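Before any comments, here is the structure.
As you look at this complex, bear in mind that one protein chain is not there, while each of the others sits in place.
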């Protein structure tokens, strides 16, 4: 298994490798090794359980960024049929960091909008590692408007470290592009199901990241700021990201607790990349169920309900008198 | 008078200069010169009448391009009060070849959209000689949408040789930007009064160039293609522009005859630049009258009427059977 | 030129539309040379591949009727407004008379006008379909083309059909002067009305599409595809080159570069067009469209 090893996994991986080596030995020649192997297997299993069942927020962030983690294209390929990609913002460019496509889930025709991280480094460079430029958000907005016009439900997949922070991104109005997505999304007269599959970085995620249902994968995160940047601000030290991650309330479990996420899709121990197909399939079922439920609401009710959901998010103190 | 002299005016201007020289001479010293001056004055006047009263289409095109001809900024300054310029397309840039502004004509608040040629070479370079880039048309479209939202009548001023034909203009979707203006303009729920004040070059003019009333200055033109480019295509010779101009039906009088223009604002002999203030004032009166007439129609009626006007333009042959 | 003259000039002619025997209107026995790979091809073979070179994929020009037939369900196409054709409203005569160009175009193409329009179905979905034909005065848009396109959008709106247009054009038709220019506004307005009705418009840009057609109805479609190798723009490449005073980059205004610049949705080889359009229409007409209003053959 030539898979990518996350920092915190190293002790486990070392044991696993040792175990694999032992298993190569001819047990007939060394009979007392069998017991040792069994012990080690138990040890590995115990470690796996304790480590993966209690991932810290920062460890979850690392899992969410795992290069082998299933990405938007995997969901598109496995779950959807009759996919027709729509490209371009009709004004400046086609940003490959975002994919928009007509697609069919079971017998339901929808518009898919998703951040598109690459699977290879080459792909990632082409797609700016899933960090959209303004034209990416404008493409997403165009897809939203098409969905509204033709009454296609919208399914979005979140997986971005954030909007691209380059000089030209600023010059072409990154903030304007994101804000327009937010406004358009808030008023869409069709069901919007959001699936947080990996990284949910700040405004770049939010631009396609709220709706009538928020499904989060167990190790997906959704945050106002990256833990590293937060650590730089708070401690002048990016290495203290673990502390920031813990403070930011960014895990799926945090969002469920806060009433922002509606449900969590479980991942296998170690992360979605350990059994990508099963995780993608499970997410697909949740999406289909959400679409079925939301399909009963008319446009006005949907928009009203979405607004009320948003309005209810936030905790503040209110004095009763003046 | 250090004014710009158009090619076809040269014989007249030479006579005028000769006359001016003669008048500097002391008549008391040369008594028989008086009669000669009177003769020359008559000759100049005769020539002025015959030349300017029967301008050929190509000569009108030259008059429409006269650098001292009143331009959109002159109309804005002389006719309107409380002018608030609105800038930018909110996506790429602010194109100074087009001006969009909230402005008040008498007691009527409107949205002004106009091509903006400069008065000086420096200004003209900055404004690309009034030839808009795609972001200029997108700015115009934004102004149209604001006008629709806030129910402000739209007054447009046409004065462009055409849309900019640069490499980047193509890359940023010049055709798309123009087409979107056309679509938006066609459905605007407010009165649209178009004033052709100078050049009306092709799609770049049309993008803000049709509505519920088309007022043309006497020497303004409106054409599917520039006479020069037409001559290149037809004769492989730009110098034969006069012939093309005559063939293209591009004068205000042609458009009135075709039922496309609704009225013509007279210009002084020689062109609007001979008495800019009077011409601008006369145009202002026509605009005010048009707005007053159109103000009585509701949005649906306006849009319907505008569509019917457009639908009626064109002459074709139709066989009665199949 | 007084307006009454043009009215007098109106007449009711009739053109026999002779649909070409085979693709490209070329008889089967003809050999043709592929401009891309330089091979000599047998016309019968080329016709079977929708006029795509079987060796290098070069897309030959296709005539309007063949384009429609390649997209529509077999036998479903019924032409509309076949009697609408160009007059000579401005008695245009520079270099050569417009009427001469028209007569030549009619004779060589067997068409009455540069666009063929009508009703059809695509995998059973009701569409209003049209295709432009470059052989007819460069598929330029004059009053007749503008009228036919506007009518197509109107009938599609009235009968709840999708609109599918295969577009090629040299632009607005110079020989009808400002009347041609105004067809841009007329067709854009018709497309906008149609769009407000919540119905889909898919356009397919083929080589070459320029000027007043690109900048009006062509790009107002909900979904835009282009054929491989199609060149599409507003200003022609020569004008652009003169403007910037240097040579154009490779691929400028190509269908492929239009995708990169965000202007169209995809480049689709001719052989895949029918399937792609069908799939798109299924999405955009999924709200079970009302059955198209009945229309009598007489209206066609």
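A, B and C are the chain letters, set down in written order, and residue numbers restart from 1 in every chain.
To be clear about the criterion, contacts are C-beta pairs under 8 Å (C-beta built on N, C-alpha and C of every residue); 3 or more make two chains touch, one makes a residue touch a chain.
Quantities reported herein were computed from a predicted structural model and do not represent experimental measurements.
Trainee: Quick check: which displayed chains does the absent chain contact?
Mentor: Visible chains that the missing one touches: A, B.
Trainee: Can you work out which residue in A:12, A:76, A:215 or A:248 touches the chain that's missing from view?
Mentor: The single option touching the absent chain is A:248.
Trainee: Among B:139, B:213, B:273 or B:286, which residue is in touch with the absent chain?
Mentor: From the options B:139, B:213, B:273 or B:286, the contact with the absent chain belongs to B:139.
Trainee: In the complete assembly, which of A:6, A:47, A:83 or A:225 touches the absent chain?
Mentor: A:225
Trainee: So that we can see where the missing chain sits, which residues of chain A does it touch?
Mentor: Residues 163-167, 169-176, 178-180, 182-187, 202-203, 206, 209-210, 222-225, 229-230, 233-235, 243-244, 246-250, 254-255, 257-260, 306-307, 310-311, 313-322 of chain A touch the chain absent from view.
Trainee: In the complete complex, which positions of chain B touch the hidden chain?
Mentor: With respect to the unshown chain, the touching residues of chain B are 82, 84-95, 102, 109, 135, 139, 146, 149-152.
Keep this in mind: only the chains that are shown with their structure count from here on.
Trainee: Can you check how far apart chain B and chain C are, centre to centre, with Cα atoms defining each centre and the answer in Å?
Mentor: Distance between chain centres: 32 Å.
Trainee: Would you pick out the residues of chain B that each touch at least 2 other chains?
Mentor: In chain B, the residues touching two or more other chains are 172-173, 176.
Trainee: Considering chain C alone, which of its residues make contact with at least two other chains?
Mentor: Residues 195, 219, 261-263 of chain C touch two or more partner chains.
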